[in-house]
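Below: one structure in structure tokens.
As you look at this complex, bear in mind that one protein chain is not there, while each of the others sits in place.
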Amino acid sequence: MKWLFSHRLPVAEMTIDIRSEAFNPWTEIQSYQSAQLPAGKYGATASFIGTMRDFNEGDGVQAMTLEHYPGMTENYLTKICNEAMQRWDIIDCLIIHRVGKVEPNDPIVLTVVWSAHRGAAFDACRYLMEELKSRAPFWKKESLASGERWVEKNSPG
Amino acid sequence: MKWLFSHRLPVAEMTIDIRSEAFNPWTEIQSYQSAQLPAGKYGATASFIGTMRDFNEGDGVQAMTLEHYPGMTENYLTKICNEAMQRWDIIDCLIIHRVGKVEPNDPIVLTVVWSAHRGAAFDACRYLMEELKSRAPFWKKESLASGERWVEKNSPG
Amino acid sequence: MTISVRFFASLRELVGSSEASLEPTDPLTVQQVWSNTCTIAMPDNTLCAINMEYVDLSQAVKDGDEVAFFPPVTGG
Partner (left out) sequence: MTISVRFFASLRELVGSSEASLEPTDPLTVQQVWSNTCTIAMPDNTLCAINMEYVDLSQAVKDGDEVAFFPPVTGG
């Protein structure tokens, strides 16, 4: 069911993309922007990238496995983008999120917002990340030298 | 005096870069990150890019010329980065700003912050942009079909 | 009626199953779907969804619903 983990849902001016393979966030943004954004119309691009660290709560982490709820995850990411588009005057937004096995220094999540002015881009980009972390059904399991453990809760923003 | 407009000032964990030529923000971030950032140590990367639009205050804008105060601009960008590094727990920050002639869709400014956790990256990235806009001595002159005009003030964030 | 039940992440491991199915004759709440499916108590911080929308434990289920149980989300 590879398609479930890598299909794109372009709805109006947003794209939600759940990936089972490693991605380069900078080339993703660049190619998305070239293909989707109207040249000369956006003045502000705010982005956030969450990257896997090799330590957490004092322990070395060797790898991580990300699980999600196919269907519900996409629904909630779409809801969150729609909410951001209603609250702020934004042109486009892009969310990419990894699932499957992730290694230290691998990007896990990317949120990008394009708008005419900077306030909307900053606010909406942060909103996407905070809401994604509190509502989108993803779960992390860490692999330590001593075994595996589920991450129990997300850190506050 | 080309060097005045394109030299880099790496001071501790920050880089200030004033450019007289067009730059690709995504490849800049990627190469800076590969060269400067410790793999596996940063969990959060927040970036902002300001791009030239082809309209402003209801008028079409064909080009823009950015002037700065060599020396004072670098001083203030360095001050602003230092302030951010004192207020938030950040690992590195990068500011690139164009001077000279800029055309629609050209990136004008890039601010990036790397940190362990997302709150610091978001806060510091926005702080860099707001402070840059209010204190760093840069000035924009727009070329319209009807002639040239100085931009009189920045929009609030 | 037929209810499908799904478990994710640590709850999937705790319950020892990713899916279950119920054919109750009486109306059930989400809480009762758990009790009729699992032999262990529901952990305190469990989240529930019906048809991929978050709901409370007291929510009534309908024929054909997909009920999901999972721990606090930790994406991003």
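Note that the chains take the letters A, B and C in the order they are written out, and that residue 1 is the start of every chain.
As a working rule, a residue touches a chain if its C-beta (ideal position, glycine included) is under 8 Å from a C-beta of that chain, and two chains touch if they have at least 3 such contacts.
In this text, all values refer to a predicted model and were calculated from it rather than measured experimentally.
Across the entire complex, contacts from the unshown chain go to B.
From the set B:Ser31, B:Gln62 or B:Asn154, the residue in touch with the chain omitted from the display is B:Asn154, counting the whole complex. Taking the complete complex into account, B:Ile108 is the one of B:Ala44, B:Ile108 or B:Ala124 that touches the chain left out.
Not every partner is drawn; the one left out touches subunit B at residues 50, 66-69, 71-72, 75, 97, 108-109, 129, 132-141, 150-154.
Here, only the chains that are shown with their structure count from here on.
A simple rule picks the central chain: find each chain's mean C-alpha point, then take the one closest to the mean of all protein C-alpha atoms, which gives A. As a whole-number value, the distance joining the C-alpha centres of subunit B and subunit C reads 49 Å.
Each chain gets a centre from the mean of its Cα atoms; for subunit A and subunit C, those two points are 26 Å apart. Chain contacts: subunit B has residues 118 touching two or more partner chains. Listed for subunit C are residues 76, each touching two or more other chains.
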